[in-house]
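Shown here: the complex without one of its protein chains, the others still in place.
Our next item is chain A:
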Amino acid sequence: MRLLTHNMLSSNIKGVTNGFPLGIEVEKMEEKEVEMNADFLRNMFAKVEWKALVEAAKTLGYTELPDNVEPSMLDSDEFLHRFHHALLELHLEEGALVCPETGRKFPVNKGIPNMLLHEDEIEVQVNLVFGSSGLIPHSTPKSSVVKIALGAWGGQGAAVVAPATLGRTIFMGRAGARLGRVGASRGGWGG
């Protein structure tokens, strides 16, 4: 994850009013050289929160950014190179981003920050229904993937999800109708 992205992320937890900037915990960082584009840097300069970038760069061990900036500095090649390096070449590969208000950590694994909130991670029952992804062949349009999954569910999942009753029963009817239609046109999805 580049520091540009760190500069664009803020804590999304309900009730947090001051979620920026996220703190950084570093387990592993990398430097990856990329070609400099001065126009892009000039564009981004207006969007970047400078103080947050300076602090983030320091956390990753880069201390060459000036604490105070003004747009005229964009005329300096040396400044552009430092800005470019901090913004685009320093990567947080493993570690965490920390909400400044609550201390909640958002893990960063393989350079991918995980901003999903805990509440969004509870879908266990539904997973049982669609869990049998082994049945789904690759390169299948989304619509047919659903039909196949529904077929699997109708056939063997009913007992598993017995508590989810009424809505499911109606769904069976719709699914049945769709499966029937597919069956007529395609000779069935059974195999």
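Rule of thumb we're sticking to: a residue touches a chain if its C-beta (ideal position, glycine included) is under 8 Å from a C-beta of that chain, and two chains touch if they have at least 3 such contacts; residues count from 1.
We take it that contacts and distances are computed from a predicted model.
According to UniProt, the chain absent from the figure is "Methyltransferase small domain-containing protein", selected among "Gaa1-like protein", "Vacuolar protein sorting-associated protein 20", "RNA polymerase II transcription factor B subunit 3" or "Methyltransferase small domain-containing protein".
From the options A:G15, A:P71, A:G103 or A:P141, the residue with contact to the chain not on display is A:P141.
Mapped onto chain A, the interface with the missing chain covers residues 1-2, 4-5, 7-12, 19-20, 32, 34-35, 37, 39-41, 43-44, 47, 49, 106, 110-117, 120-121, 123, 126-127, 129-131, 133-134, 136, 138-146, 149, 164, 167-168, 170-171, 174, 185-186.
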